[in-house]
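One chain of protein is taken out of this complex; the other chains stay put.
Chain nomenclature is as follows: A, B and C, assigned in order of appearance, with residue numbering initiated at 1 for each chain independently.
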Amino acid sequence: MLKERWNELADVKDELANRDWFMGTSGNLAIKVSDHPLHFFVTASGKDKRKRTDEDFLLVDEFGHPVEQTHLKPSAETLLHVEIYRKTNAGCSLHVHTIDNNVISEIYGDQGEVTFKGQELIKAFDMWEEDATLKIPIIRNDAHIPTLAAKFSEQISGDTGAVLIRNHGITVWGKTAFEAKKILEASEFLFRYQLRLLEHKPYQII
Amino acid sequence: MLKERWNELADVKDELANRDWFMGTSGNLAIKVSDHPLHFFVTASGKDKRKRTDEDFLLVDEFGHPVEQTHLKPSAETLLHVEIYRKTNAGCSLHVHTIDNNVISEIYGDQGEVTFKGQELIKAFDMWEEDATLKIPIIRNDAHIPTLAAKFSEQISGDTGAVLIRNHGITVWGKTAFEAKKILEASEFLFRYQLRLLEHKPYQII
Amino acid sequence: MLKERWNELADVKDELANRDWFMGTSGNLAIKVSDHPLHFFVTASGKDKRKRTDEDFLLVDEFGHPVEQTHLKPSAETLLHVEIYRKTNAGCSLHVHTIDNNVISEIYGDQGEVTFKGQELIKAFDMWEEDATLKIPIIRNDAHIPTLAAKFSEQISGDTGAVLIRNHGITVWGKTAFEAKKILEASEFLFRYQLRLLEHKPYQII
Partner (left out) sequence: MLKERWNELADVKDELANRDWFMGTSGNLAIKVSDHPLHFFVTASGKDKRKRTDEDFLLVDEFGHPVEQTHLKPSAETLLHVEIYRKTNAGCSLHVHTIDNNVISEIYGDQGEVTFKGQELIKAFDMWEEDATLKIPIIRNDAHIPTLAAKFSEQISGDTGAVLIRNHGITVWGKTAFEAKKILEASEFLFRYQLRLLEHKPYQII
């Protein structure tokens, strides 16, 4: 099972790396391997995410500490993944920086959220009504990770979800790696759509 | 023949997936395998379109129902493909969400169509006169698929064509997979061209 | 030698296809194989340029007619390539549609040319002075290919060069396939640079 989860996460990493979604070694990924005790794989700090190696991930516990002795350091933002697994039944969580999610987080940052409506892609969030409204919260970026993790935690609800950190990328989660990736892709689609639309309909209310 | 059609559709899927044209598991594809009775392959619901598996497509009939017993579910929008094969001699139909086709559908949505003229690429639609005008209809997105399919059906004419659904992607069809793909690529080229041009010539009439 | 030239052109085709520079089966390529008589390979009409097959190109003469009996049809724009090989020592010529070259051709179309200055990339055109000015002519698109070829011919000078046809892509040539590709890439770089710059410095004079 460990190997299976590892490969699942490595496949997601390859796919996102291929889209250049880990520029400047940014981004980090996690996948749960057990509930009792809570153990999950998380990306090791400072690795080139375009390469696939045996040191890409390490196993950490409910405090984000390595389960076994290792020279690898868990990603600086491991605490955000910890919050997700503590509060939900999510099985996978992804933190990714793209131009689009950073720009959206800055443009709508003062409002504390960005809203989407009438766009077919919001069905990826399991919203099927014709006038369903999707709100993605945007929190302030705090350089102190435990503080950031605490604020991030307040926005977590449900086994799938997405939270933007201002100028610091998006974090998404889902019950499986497939679902987390679906949420991520749908979010990125909506962000880019919104930015392109604003260029042509600058005064529309959303 | 079945295997041949399957592979043809799988190749198209791979190519479009490579362009990231199935974000958030959006999009669906179909290819006809027989006229009497009307049978066609259509994408199974909820699959990762970047992977190539034996469960990517299933065979459905003129009502969009699976021809054989299967645990696979036909794509939610199978009824749109049904309408195409009922009303035309098309052999392949593709439904794809891109940023560009969604933005175009929103910008020109109130007009009910988008018009292209004087652009070489409209020759892909078999229009060769120097002042030929291409009109792509834009219909309202209806969350109730049978209603959507009925409205979509009104816009179908000819063995090749393209219809935009507002904020819900484009559906194209052609006599072969190659032709359907050509119509799709030419449409996407024209959409992106139009959006870029509008940024620089905002007041032009089209 | 024939095989060598074929492969050289096929490699260029693969590379440009990979960038999605042949949308909707647009574009055509040629490479010279002999001067006396003038023979060159040119893309066959109506092929999928993302695939590499034995029917991608055919050999034509100084009138653009097939040298051997074949079921293949030379690209509709073969006459433009003929003009290049008749008037220069070019060994390779490429005709490509991109969003950027089409938008540039429309924005600067009324001026009949687009001008670049103070941009390092113009060195690809063998211009090394600090205040060198590169002018790329833009001609009217004529649906009648012989008329278009005649107008195109007036703009040909030198063994490397580039000409835009309004809303109908760019044609470049060079002594070798490598050189033609260099001119094409530098042109596309300059076009996209210019469009992006105009978004931020709309009133600058160029």
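We adopt the following convention: a contact is a pair of C-beta atoms (placed from the backbone, for glycine too) under 8 Å apart; a residue touches a chain by one contact, two chains touch by 3 or more.
Everything quoted here is computed from the prediction, not taken from an experiment.
Which chains here would be touched by the one that got left out?
A, C
Quickly run down the residues of chain C that touch the omitted chain.
Touching the chain left out of view, chain C contributes residues 15, 19, 118-121, 124, 128-130, 178, 181-183, 185-186, 188-189, 192-193, 196-197, 199-201.
If the hidden chain were put back, which residues of chain A would touch it?
That gives, for chain A, the contact residues 20, 23-26, 48, 50, 97, 99-100, 102-103, 106-107, 141-143, 165, 167-169, 195, 198-199.
The rule is simple: only the chains that are shown with their structure count from here on.
What is the size of the turn, to the nearest 5°, that moves the C-alpha atoms of chain A onto the matching ones in chain B?
The superposition gives an angle of 90 degrees.
Average the C-alpha coordinates of each chain, average all protein C-alpha coordinates together, and give the chain whose average is closest to the overall one.
Measuring from the global C-alpha mean, the nearest chain centre belongs to B.
Indicate the whole-number Å distance between the mean C-alpha point of chain A and the mean C-alpha point of chain C.
Whole-Å distance between the two chain centres: 44.
Hunt down the residues of chain C that sit against at least two other chains at once, touch-wise.
none
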